[in-house]
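Only one protein chain is missing from this complex, and each of the others stays in its spot.
Let's turn to chain A:
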Amino acid sequence: MRRGLGRLAAVVCCLLLAACAGGRARHGGSNTVSFALPPSATPNWILPLAIPGYTASYNGVIQSALFVPLYAYDGSSGAVGMDQQASAANPPVYAADGKSVTITLKPLTWSDGAPVTSEDVQFYLDLIRAAKDDWGAYTKGLMPDNVTGFHIVDDHTFTLTLDKTYNPGWFTANQLTLITPLPRQAWAHDPDPRKTFDYLVAQAKNLGGYNTDPLWKVVDGPYALESFSPTGQVTLAKNPSYTGQDGSHLDKITFLTFTSSAAEYNVLLAGGVDYGYVPTTNLGQRPKLESMGYKVQPWNGWSITYIPYNFNNPALGKAFQQLYLRQAIQHAVDQKAISQVIWRGTASPGYGPVPQDNDPTFLSPQQKTNPYPFDLDTSRRLLSDHGWRPDPDGILACREPDECGPGIAAGTRLSMTLLTESGSDETDGTMQELKSELSKVGIELRINAQPLNTVLANGTTCEPTSPACAWQLSYFGTQGSWYFPAYPSGEQLFATDAGVNFGNYRDKPTDDLINASTLATSPQSMVDYSARLAQQLPVIWMPNPPYQVSAIDASLHGVVQDPMAGLQPQRWYR
């Protein structure tokens, strides 16, 4: 047996020596950068023409590195504006009547040598027009419905005719940014654009073909695809054929996938990642990371975070429709404590529908100053003034129906269920804090934590008579509830019957302001919209968590953390 053990020890020693010979990666020191993708994120789409289910931001980052979008926006300077270097066209020129826009492309070239032309833009529009219901960015009445004509002036200039006069700022930021010129000469599989769309989608679904399919070799961006693993790891290499003004300083960038933030953090501490993230629970180790040569920086998103009320809920929908009740609830949200204690200072308080820790252009004074600060006495008074009295168990019940509000029956109790996403210590803590404060004013909050998919599937738009309308409050904001395009208007969130207006909020003045924000040229309507919804509380406004807390190799320069989740790795250098 002794001989056997000796042999085993020898084998282990050999294994150790072999392993030592393999060495391991340390961050820094080469012209290749490793970037950690969010936990469980697996890139699964590089076609810049996403269908539903493939619109994740990490897919977008890879797409924009390969294919230059018509217009890119960036918010890293503190103001969200056009990133001209990263755009395929010069700034658009709107006609005096606002019903057409003329665009001139920059002299970019596809990697097969063909120039990027107006026909490549028309090709994109033809594809999304032919298959708009299958296009992930489609909203009825907007792109491409709102483009009624396409006129090619020359190879690099074209004019779009619009169905009506739009706010140019909104149209450029939220509509023209959806367009990406595509290599028509290489991708026009069939004269019928619908068939070509289906063909491209089928090819894009074949992840195993990304490395070999000639389709993906034709790019015009600063990078080309070097390798794509179906397990998620993607490597981009500098595009030697790139002819634009925004070429890459780096040779390669590798996107790493991780099972969990803990696995990523272990690799980060072992020096295996150049640009990673720190779980907020590990922020106490910031000095250690800094001593290892990492810069630790929160990456704030162009986003808002909230808890929708279900205004159609049969039990409490009528109560939620009362502004005083929503005010009382908002007064019980201690945003400062949640941001500073639970999120360890990485979240920012949010009081309205416009992102408020980045560009203040659209921020109203009302939203900025918080019309409903944390104040439990005011909260209690608002409820008692409107006929709510505590039951023996301390939970408030409506005892004066005339004062409670129309449709609220006597005896209705303020006991509500919050469907919230599970799996985050910070979210758990936030919900417990909310429950605790609300209990002090006589509102019972029952917390039902479920996986994010379940929360999204259940907390959705419904009719009052439907069994699906049983949900009352829902929270899906561990990484922010909603990330905006460049123009943070609310047509998808708070307009009547909007796709993501999960709580069925209806308010005519809000609809008018949203319409005005997309049509009028003045930014005032957006500021008014910010003020109205900060006061009207269509949702419970909550602190906005960061997109992530980044740990960036200190020797990596040129990194800016764009609130719109763009990366622009071509500008990084050592």
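Everything that follows uses one rule, which is that a residue touches a chain if its C-beta (ideal position, glycine included) is under 8 Å from a C-beta of that chain, and two chains touch if they have at least 3 such contacts; residues count from 1.
Here, contacts and distances are computed from a predicted model.
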item: Per UniProt record, name of the chain withheld from view ["Peptide/nickel transport system permease protein", "Fumarate reductase", "Helix-turn-helix transcriptional regulator" or "Arsenical pump-driving ATPase"]; value: "Peptide/nickel transport system permease protein"
item: Residue in contact with the excluded chain [from A:N239, A:N300, A:T461 or A:T518]; value: A:T461
item: Selected residue (touches chain absent from view) among A:A188, A:I447 or A:V500; value: A:V500
item: Residue of A:G98, A:G272 or A:P314 in touch with the missing chain, whole complex considered; value: A:G272
item: Touch criterion as defined above, residue of A:Q85, A:T102 or A:Q233 at the omitted chain; value: A:Q233
item: Sites on chain A contacted by the missing partner chain, in the whole complex; value: 1, 4-5, 8, 15-16, 18-26, 40, 42, 44, 52-53, 55-56, 133, 136, 138-139, 205-208, 229-231, 233, 256-260, 262-264, 266-267, 269-272, 451-454, 456-458, 460-461, 476, 482, 492, 499-500
